[in-house]
Each structure stands twice: as structure tokens, then as C-alpha cells.
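Of the protein chains in this complex, all but one are displayed in their positions.
Lettered A, B and C in written order, each chain numbered from 1.
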Amino acid sequence: MHRTGELYGQFQTLEQQKESSTLGMWIFLVTEVLFFGGMFLTYTINRHQYFTAFGIGSNTLDIKLGTINTGVLILSSLTMAMAVWSAQVGKKGLVTGFLIATLALGTVFLGIKVVEYKQKFDHHLIPGHGFDVWYQVDNTKPETEMGKKLLDDEREELHKATLTDPDIQSHAQLYFSLYFAMTGLHALHMIVGAGLLIWLIKLSMRGRFTPQYNTPVEIVGLYWHFVDIVWIYLFPLLYLIDRHR
Amino acid sequence: MSEHSEHIVSPIVYMVIFFALIAGTTVTVLAAFQNFGQFNIVIALGIATAKATLVVLYFMHARYSPRRTQLVIVCAVFWLAIMLALTLSDYQTRQQHLSRIVPPAALYRA
Amino acid sequence: MQSQLPLYPPEASNFAPHVDALMIFITSVCVFFAAGITIAIIYFFFKYHRKQVDAIGVPIHGDPRLEAAWIIIPSILALAMFAWGAVVYVDYRHTPSDTLDIYVIGKQWMWKVQQPNGLKEINELHVPVGRNIRLILASEDVIHDFFVPAFRVKMDVIPGYNRYNTMWFRPTKAGRYHFFCSQYCGTNHALMGGWVTVMEPTEYAAWLSGSGAGGANPVAVGEKLFAEKACITCHLANGTGRAPSLNGLYGAQVLLAGGATVTADEAYIRESILQPNAKIVARYEPLMPPYQGQLTEEQVIALTEYIKSLRSQPVPVKGSGIAPVRGDETAPAPEKR
Partner (left out) sequence: MSTAPLVPEHELPDTHYLNATYGSGRSIRAWLLTTDHKRIALLYLASVTVFFFIGGIFATMIRIHLLTPGGALVSPETYNKLFTMHGVAMIFFFLIPSIPAILGNFLIPIMIGAKDLAFPKINLLSWYIYLIGGCFVLYSFGTGGLDTGWTFYTPLSSIYSNSAVTPAVIGIFINGFSSILTGLNFIVTIHTMRAPGMTWFRLPLFVWAHYATSLVMILGTPVVAITLLLAGLERMFHLGFFNPSMGGDPILFQHLFWFYSHPAVYIMILPAMGVVSEIIPTFARKPIFGYSFIAASSIAIAVIGFFVWAHHMFVTGESTYAALAFSFLSYLVAIPSAIKVFNWTATLYKGSISWDPPMIYALGFIGLFTIGGLTGLSLACLGLDIHVHDTYFVVAHFHYIMVGGAVMGYVGGLHFWWPKITGRLYPKALSRFAAIVLFIGFNLTFFPQFILGYLGMPRRYHSYPPEFQVLNVLSTAGASILAVGYLLPMLYLFWSMRYGKVAGPNPWPATGLEWKTDSPPPTENFHVTPVVDWEPYDYRNRPDLGLAAGGPLAPAHGDD
């Protein structure tokens, strides 16, 4: 199709074009809701059945990193929203700045995620043949008294859990399967989002976004906020099971 | 098509929402370390939903969007609800056999 | 068999006449509508066939009364079909209490059947005519489905530790009937079938004892296992042990920690053995070791049968998680933990 400036050939007006893109993105987000929804359903039913194992699995996650990451992601949502605002009011320099900030925060999030994944790998908590919930308590050499006590507590917990759920290996593995599937898919969405941000930054550096034409920033913003929302649910569901013991 | 002319949300609103979200996160984490029994999960999901609503309404401008967009959002939530509710309805009632239904009260001694 | 080309399989169980009647009803409704519409189409097609190349039809845009009629009438008929089907279905799911229980285990690609006295059969099932039979179904690998066309019964056989599916029927006609596996289960799904033999009760009894060399009585086997596997050390019959007495457990309501109750059916007993801590009996500690992986499918069945056989013995006074018979108004409300 022929393009005339910002207007694509199939549209009659910029108005119509903007309307279509925004609606298109929203509808895409609907499909995303149901996409993640299928996993949330799988999660719900398994968690209901194997609550103990899910608690054990959840308690191995690093709550500090999780909380920090939640903060980072929320902050990136803020900078994204600010980028949209800057485009709407025509502050071209700010648009680029906020987009870069968003990208940076997104990268920090992914970096922290990598650290967490690495931890799970070291602790033999990747579902598959080497999976072993006992690995960590059996193979850690605590340096402090405090660390030793914590480890003993943990061993105690595991023993108790094994009593209620003898097949805790399988069921904890189920938890980690869901953990990796859900956070992995979420991370994949972040990576796609980062790609989109890089594209936006390029356009923005060329000064393309004006109060009249800023739809790309807006719809990428929608996507980014949606990914944030998914995390808002993932965080309590994965990190905060049975924390109060 | 003037109803679609865009509404610019001020940065102050964004900041307020941001702090509300951070506060929500903090409360969630703190609440998770208390024992509320059955209600831990309710609290966690309740706060998460409140946070998500804020993001949708303000960061995603749903509050200022045309009706049609709002309808799209409602549809997403509605279909998600169908999927969860109807499936869980099977799981929740599976154990009960029609032949064995007994009035619940005062039937047992513990 | 009826004729060369029968339209329905033999009717050999209590369900068959109901299902066939239902089928006739629904088919009549279907034929009524299908024929009505076909005739209308053909009639209109010829009657209003275009006579001139440029003729147009009479512009009729619709008629709300007609629309209402053809929303309401099919709705009523649909409701009738639903209701009748539901009644029959509830009958299917409403197992009578006096059933003869037979275990059926599906595995790729054969059926193992175990009669109440422990007699084992493969791809054969013998049942007496006129008795209520209940099949208790378990699978060792994938999902199968036990289907007897002559009885109009069918039930999936699902793997998993907490799952027994059951189905019941009452054979009404002696004879030999096909049964099939009707859930696709891999390569030889089509060969995973066999014969149900419906016998007169006396013949059945004779057959049971006559060919009884096949296996020991599961209740006896179960009793031995109960001692061997140390169940007996905790589950003392008088209810004074660390664990609830199992006397009279089967079929009773069990109060669980947390206040819920369950009916102690086969699935519950099975689960209590394999995964005891999935449901903890009120007032007991979760001490029982899980037997998942330590018992074969047959041993679980034997234990279950043994526990079921304790039904007739008196319920101990104290300590059992079993709820007393209904109507005990003086019972204190269950405490909250």
C-alpha cells in the first residue's frame, strides 16, 4: 500500500488509523489474557492439590530479589507512562529519555531473573532428571551459626512436608515446572517488549513522535503495562505461598 | 469522532499511582508473613487485583478510553472468569455422589 | 440378533430400555424437524421457481411472531430432551447400595477383572443376571474406557492415585455380549475388548466356586496384608490405637480436620492408603506413612476389600473418625481447629 507521510494507504484519516491500532493492541491483549489464563488455571488446580509442595517450592525463592524486581517493573511502567505523556505534550527529548529509562529497567529486571534462574540451577531445582528438593539442604556448608540454624529449620520443614506429601519430589517439580513456564513466558514477553522499545527509541531519536503522531509509543506502552500486570499476579502466586511458617 | 480525542493524564497522577503500586507491593509482602489461614491467598489476590486495576485505569488510560475499549477489557475479564469458574465448578463438586448426599448439620461427632 | 441389519444392539440391562426410549424420542423430534425443513425447502423450491429471468421475490423482511414461535417451540422440546436425559443420567450415577463389586483394571491393551472372591479374569467378565453390579475402574497407564453396548453403559478409566471411576448396571438377559475399550489408548486400542457373560445366579455361583482356583479371596489376602504391612500396629480394632479403627468405615461419613466430611468410598480408602495425608481424619495426627509405590494395584484392592469387609462389625465407641448414623442430635458440633 502507498504511504503518505504517517498515514498508511488503507486508511482514510490519521484518526481512523490511530483508532485501529489502539483497538488492535487491546484485542491482542485480550488474547494474551486468555493465553496466560490457561496457565493460571493449571496453576490453581495443582496448587490446590499439592499445597505443601508448592509451599516448599515457593519458600526456596528469593523474596528479596522478587520484591525488588516487582519494584523495578512498576517503576518501568511509570517511565513508560511518562514517555507516552512526553510524546503527547511534544517534549521530544523527554520521550527518548523515558524510553531509554524503561528499556534500562526492563533489562535490570531480566538480569535479576537470570540471577534467580542461576540459583535454581545451582540448587538442582530445574525440573528434569537432576531435580532434587533435598539437594540444597544436603549440600550446603553453612558458615555461621545463624546459617546452620536456618538450614536445620529447612531440613525440618522438608521432613514434615515429606510426611504429608511423600511424593514431594514430583509435586515440587510440578511447582517448578509452573514457575519456569510462567516466569519464562513472562520473560519472553519482556524480551519482545525490549525489542519494541529499541525500535521506538530509534524512531524517537529521529524526532518522529509529535502530539499528532504518537500511536506507536502509546500501543507499545499498552503492551508494556500488560506485561507488568502479569507480573503483579505472578509475584504473590509464585513467591508468597505459605511464607508465614 | 471527537469522542476519541485523547485525554492527557498529568504526571502527578502517574506519580500517585506509582506510589500506590509500591505501597500495595509492600503490603502484600508483609501480609504474606502473617498467618491469616485461608485468607492469605485472598488478601494477596485482592491486592494484586487492585494494583492491576490501577494500572489498567491510569497507566493504560482505560478510564479515559472510548466505551468500546472498556468493553474489550470487560470481555477479557469475563472470558477468563468463564474458563476458571466453569472448570473449577467441576473440580469442586466432583467428590459428591448424588446417591450419597446427606444433610450436613449435626451428623457427626468429632 | 434381531435381523440381518439390526438398528440397535440387544437390550440386556436395566438401562437399555430407557436409553432406547430416549433415542426414539429424540430421533422422532429430529426426524420431525429434518423432514419438515426438507419438505418445506423442496416445496418452496418448485412452487416459487423463477418463471421469468428478471423476476424478483416478494420482499418480506420478517415476522416477530414467527420468530417467537420458532424460538419457543424448539426451546421447549430441547428442555424436554435435557430433562429426560438428565433423569436417565442421574440413574446412571445413582449407585444402589446393594451392589456386587467387581474391580476392572485397564492397561495397554487388556482388561484385568477381579471378581469379589478374588477370581481373576482377563478380557472376560462374568456377571449374574438380575443383580446390581458395580464396576470399580482403575487404569495403570493411559485413559481407557469400558463400554458394553448391550448394557448401554460406558465409563472412562482414568489413571492417577486418587481416582477410581465407578459405574453400575443390572443385567437383565443372560447371554454373551461384546465389550470394548472406547477411549483411544494407542496402537491396539481396537483389540482391547472382550466378552461379558451374563449367567443365571446359580450358574454364576457355580462358576465362581468351580473355577475358583484362579486366586485367593481378596478379603483374606487383604487381611494378611493388613498384618504384614503393619497397618494393624496402629489401626487397632477397638479404636484405642494411634489411628482410627477401620471397623464400619466403609460407606460412613468421615469428619476431617478442618471440619469437612467425606464419604468413605473406595476412592477415599484408596487415597487414605496411598496418600494418607491428603485428607486427615479429625483429631488424629498425620502419622500414617504413605504407601504410594509400595503396594501393587492388586494389593491396594485387596486391602480395600478387607477394609470394606469390616463393615458389618460394630463401630467402636470412641476415637473413630467415623460419623455416627444420622439423627444423633446430641452430638456436639465439630470443633474448629
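We take it that a contact is a pair of C-beta atoms (placed from the backbone, for glycine too) under 8 Å apart; a residue touches a chain by one contact, two chains touch by 3 or more.
Since we're looking at a predicted model, the values are computed, not measured.
Engineer: Return the single residue from C:105, C:119, C:133 or C:181 that touches the missing chain.
Structural biologist: C:181
Engineer: Hey, which of C:81, C:220 or C:236 is the one touching the hidden chain?
Structural biologist: Missing-chain contact among the listed residues: C:81.
Engineer: I'm checking contacts with the chain that's been left out. Which of A:14, A:39, A:150 or A:203 qualifies?
Structural biologist: Counting the whole complex, the residue in contact with the absent chain is A:39.
Engineer: Counting contacts across the full complex, list the positions on chain C that touch the omitted chain.
Structural biologist: 1, 4-9, 18-19, 22-23, 26-27, 29-30, 33-34, 37-38, 40-41, 44-45, 47-63, 66-67, 70-71, 74-75, 78-79, 81-82, 84-93, 108, 141-143, 145, 147, 149-150, 152-156, 158-161, 163, 165, 178, 180-191
Engineer: May I ask you to list the residues on chain B that touch the chain which is not drawn?
Structural biologist: Residue positions of chain B that touch the missing chain: 68, 75, 79, 82-83, 86-87, 89-94, 96-98.
Engineer: Could I get the residues of chain A that touch the absent chain, sorted low to high?
Structural biologist: Residue positions of chain A that touch the missing chain: 1, 9-12, 16, 19-20, 23-24, 27-28, 30-32, 34-39, 41-42, 45-46, 49-50, 127-129, 167, 170-171, 173-174, 177-178, 181.
Everything below uses one rule, namely that only the chains that are shown with their structure count from here on.
Engineer: What is the distance in Å between the mean C-alpha positions of chain A and chain C?
Structural biologist: Whole-Å distance between the two chain centres: 44.
Engineer: Could you grab the centroid distance between chain B and chain C? Build each centroid from C-alpha atoms only and quote it in angstrom.
Structural biologist: Distance between chain centres: 38 Å.
Engineer: Of all the residues in chain A, which ones touch at least 2 other chains?
Structural biologist: none
Engineer: Hey, what residues on chain B touch two or more of the other chains?
Structural biologist: Nothing qualifies.
Engineer: Which part of chain A faces chain C closely enough to touch in the complex?
Structural biologist: That would be residues 163-167 of chain A.
Engineer: For the complex, give me every residue of chain A touching chain B.
Structural biologist: 15-16, 18-19, 22-23, 26-27, 29-30, 33-34, 37-38, 40-41, 44-45, 48, 63, 67, 70-71, 74-75, 77-78, 80-82, 85, 88-89, 221-222, 225-226, 228-229, 232-233, 235-237, 240, 243-244
Engineer: Touching residues of chain C toward chain A in the complex: what are they?
Structural biologist: Within the complex, chain C touches chain A at residues 275, 277, 286, 289-290, 292-293.
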